[in-house]
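The full complex has more chains than appear here; those shown keep their coordinates.
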Amino acid sequence: MSGGGLEVDEKAAIEHGLTAEEFADVCRAIGRKPNLAELGVISVMWSEHCSYKSSRAVLRDLPNDGPRVLQGPGENAGAVSIGDGLAAVFKIESHNHPSYIEPYQGAATGVGGIMRDVFTMGARPIANLNSLRFGSFDHERTRYLVSGVVAGVGGYGNCVGVPTVGGEIYFDRGYNENILVNAFTLGIVQADRIFRAEASGVGNPVLYVGSKTGRDGIHGASMASTEFDDETEEKRPTVQVGDPFTEKLLIEACLELMEKDAIVAIQDMGAAGLTSSSVEMADRGGVGIRIDLDKVPKREEGMTPYEILLSESQERMLIVARAGAEQQVRDIFDKWDLDAAVIGEVTDDGFLRVLSGGEEVVALPVGPLANGAPIYERPYAQPRKQAELQRLSLQDIPPPGDYNRTLTRLLATPNIASREWVFSQYDQFVGGNTVVRPGSDAAVVRVKGTNKAIALSVDCNSRYCLLDPYVGAMTAVVESARNVVCAGAEPIGVSDCLNFGNPEKPEVMWQFREAVRGIRDACEALALPVVSGNVSLYNETEGRPIPPTPTIAMVGLIEDVRLHCTQWFRNEGDLVVLLGRTREELGGSEYLAALHGIVRGTPPWIDLGVEAAVQQVCLQAIREDLVRSAHDVAEGGLAVALAECCISGPEGRLGAEIELEASIRPDAWLFGESQSRILISLQSRNLTRLREVAAAKDTPLTVLGSVRGNRLRIGRLLDVEVSELHSVWSGALASLMAEDGVEAG
Amino acid sequence: MMRCGVVTFPGSLDDADTLYSLSEVLGVEAVPLWHKDRGLHGVDSIVLPGGFSYGDYLRSGALARFSPVMDSVVEFANSGGLVMGLCNGFQILCEAGLLPGALVRNQSLLFVCRAAHLRVERNDTAFTNSCSEGERLLLPIKHGEGCFVANADTLERIEGNGQVVVRYVDENGETTQAANPNGSLNNIAGIVNEAGNVFGMMPHAEHACDRALGMDDGAKFFRSIEAQLARGNAS
Amino acid sequence: MQAKVYVTPKAGVLDPAGKATQKALHSLGFEEVRDVRLGRYITMEVEGDPTEVTARLDDMCRQLLANGVIEDYRFEVGETGVE
């Protein structure tokens, strides 16, 4: 049986982003040439975005199992047990290309999409995070993009009522024409009430719920899989607009419905909308599906089957209900003023069949659509200039003349300055669970009905990844783990968002493979499962790929929320202690980049055994209530970390007197970014016990000084008033953003 | 015991948090009210919570005021019942004409979320009797349209009548420009109606009840209502 | 019929968004602008004959489309499809 409409040829297939060989595969798999609507369906299902054809073979290496894992990769989101019969459901996802084209709506719909992935599983979203990358401030579009993206992230999350509690934002020339917007959502669900997107039960009705379908984002999924070029302008009308109000209603209606026994399977209509949601649900359940496009609620007149199938209108869900439960579904959606329409049913022939005007316009076997795309083992090769990039001779770098000024300049760089300009645009309170708001190493949200809390952090230093993608990716994992440990949490699960350039280039593929290897090794060393994630390839413009950016979202568990910890000093007289060892490592540092204009060298080395030990010591110390603050030492090194301990607290600022302990170059001691270090403050009476805990894990511990006065003094090198540190640090991003005061639309 | 109704409009967001703070933290009876309700289930006070009712489309608060339950709320207010609107609830009360003035887009054009210092201008109201006069409170704010405006006559009247209950101040209790998060006239954060039984403010009292979450000055507003009711509010 | 509704901040009422927009225009180099005011422009199709439609629109504006406390409104009604 053939779908209606004229057959297409190879040329049309190539215009849809398939290769000639892939088109031949398609024809072989379905035994004929497809018509145009079918080609649309196939091309999105076989796009990089939906099929993971370049990355799948590599991703197999990531560990995704463990005693807490309830759902690994393959569903809408991953799930790990947090005890008490509850599960944390979470995922991170990219919305890079749409955000470059229309920053507000691109970012907003990215947030909307990831929240749907989470509540689709039955979980109520309780926290959002975001990871952002922009070009440098001297690029003409940067401010426009930053203000649009941040407003869009906030605009959507704020209006839906999910707090945005953390994230990261970095600026680097490498993202000038290709920004990154990665959004993360975490939700909580009863472990035995997790919903999946696996259609079953021949004859069960398929329902469409949510917003009406318009001509939004047609070709979005295939667009997300191609590089930008001069035609980008022409792809503009495809921009989707989000409606967070409808999303809020959708969340409440779906969660209410899930309490009933009415749903067999549920999936949101994300990229490639109706097509991918119906194909993926049918494929997971090993069944067929038939839908009638005449019954799809539409916003515009005269839409073709092709357009309806590929529309990426937002705030829509597809539900397979139990036969007979249609009315129950309709009643609940009615209560929330939402449309629900029966548009088809589950069938037994393993085909996606689409009717329009009484005619069958698509008849394609589900299996080949979902899994038929070729899996490529793409060639890879280390970039020729990699070794050159890693060469760094420290002798040629003069030490700073004025350390005070070096520190204040570092604190004012866009990558280190306070992020308050960003997160003050996000509702951090709604939901009533936020224990630690943005501004500490990790956010902490409590889990109602328990004593527990979740700590969250997203991290990636893409400069390290550029210099050495293996070490850089490892660092992203261990740093995000260290961040949640500093909050007093045990890391229990990872979601990753792998942002890279064009995988058809061997150098990019090498970066990708190295990064995945780094994530694997770090996760294995810390016994962490990767339960969900997302791959975003083809992030390049006119042939220039972005720096490799494997963003890691870390979820940690705090058993007793009262024993959580924050990064800032809290009491005059407390001792300041460093866990871990400082080496002469300046490669890839913010200090070299911002003050010397040097981006080269090897990133700080990581010994995974040492890292694990440092984290265990810190976690145990917090759990034994020995410490008053714990702060990860990251960009800017020890001096910046100390300054942050002094100035980042919400209630007043405290100074510190620190002894210089440098057996290495003083600038390396102060500004180098050696890994596996944590700054702790504690009452002196707890020092003996902390020493024992550290000694038991062979972890170096150095008493650096104490919290004292209103100046930060480090040996005889550095002596600045904390109020001055605070003012340069807290105002820098806002004044960079205000420089021309532009806000579009 | 106080029986406080909390209205849920489509797009209300802080409704659940308000219910939680009232019942789980402050231990008073909280009654959910649905926007399609035609009655008030015998409550003795009402909170219109924060959020983005109807997406805040058109103007914040403009569409919610036509919800069926608002007829009962207006009637309740007109007969002296205690009504408190927080953030979006404040906007709705202004749109419904229960409070003077209006709330428009923040002067910065940016949404703002942070802790804000407030100064209690009057402690002889049904909503602030548990505070001392001039007391400084710390409450969260989170809004994109919290700039209080009114025409000159109205502003003069509000100030003349002492209807301004809380203002944004700095750490030293001064009504500085820098302490004003949204450009509100005279740093106004919250006002009462002339009769003193309807109160609206942008800061979120419901998110400042539980010490475990950092701030707890918001509890004072609910405690004040409770005290007022115990004294036998006119309603 | 097609209706166009213009809603503008009342004279004398603070218009922070207009002020901010003016500032942004100045910093972009458009220093020749002043008195920037931000309002709303609402278009719709309305069924009915012209006089009836006019009365109805006035109702819509008073009840919903404009906030009389701070905003003025006016509207135009024309044939559909005519700019």
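For clarity, chains are labelled A, B and C in written order, and residue numbers in each chain start from 1.
By our rule, contacts are C-beta pairs under 8 Å (C-beta built on N, C-alpha and C of every residue); 3 or more make two chains touch, one makes a residue touch a chain.
Quantities reported herein were computed from a predicted structural model and do not represent experimental measurements.
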>> Let me make sure I understand: only one instance per chain type is drawn. What is the full copy number of each type in the complex?
In response: A x1, B x1, C x2
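Following the convention adopted for this analysis, only the chains that are shown with their structure count from here on.
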>> Using Cα averages as centroids, what's the distance between chain A and chain C in whole Å?
In response: 41
> Cα centroid separation between chain B and chain C, in whole Å?
Replying inline: 29
> Between chain A and chain B, what's the gap in Å when you average each chain's C-alpha atoms?
Replying inline: 36
> In chain C, what residues contact two or more other chains?
Replying inline: 20
>> I need the residues of chain B touching at least two other chains; which ones are they?
In response: 109
>> Please output the residues of chain B touching chain A within their complex, sorted ascending.
In response: 10-11, 13-14, 16-17, 20-21, 50-52, 54-57, 109-115, 140, 142, 144, 204, 206-207, 210, 212-214
> Taking the complex as given, what residues does chain A use to touch chain B?
Replying inline: 151, 154-155, 158-161, 243-246, 248-249, 336-337, 420, 423-435, 437, 446, 448, 561-562, 650, 743
> Across the complex, what residues on chain B touch chain C?
Replying inline: 58-59, 62-63, 66, 94-95, 100-102, 104-109, 147, 149-152, 154, 182-183, 185
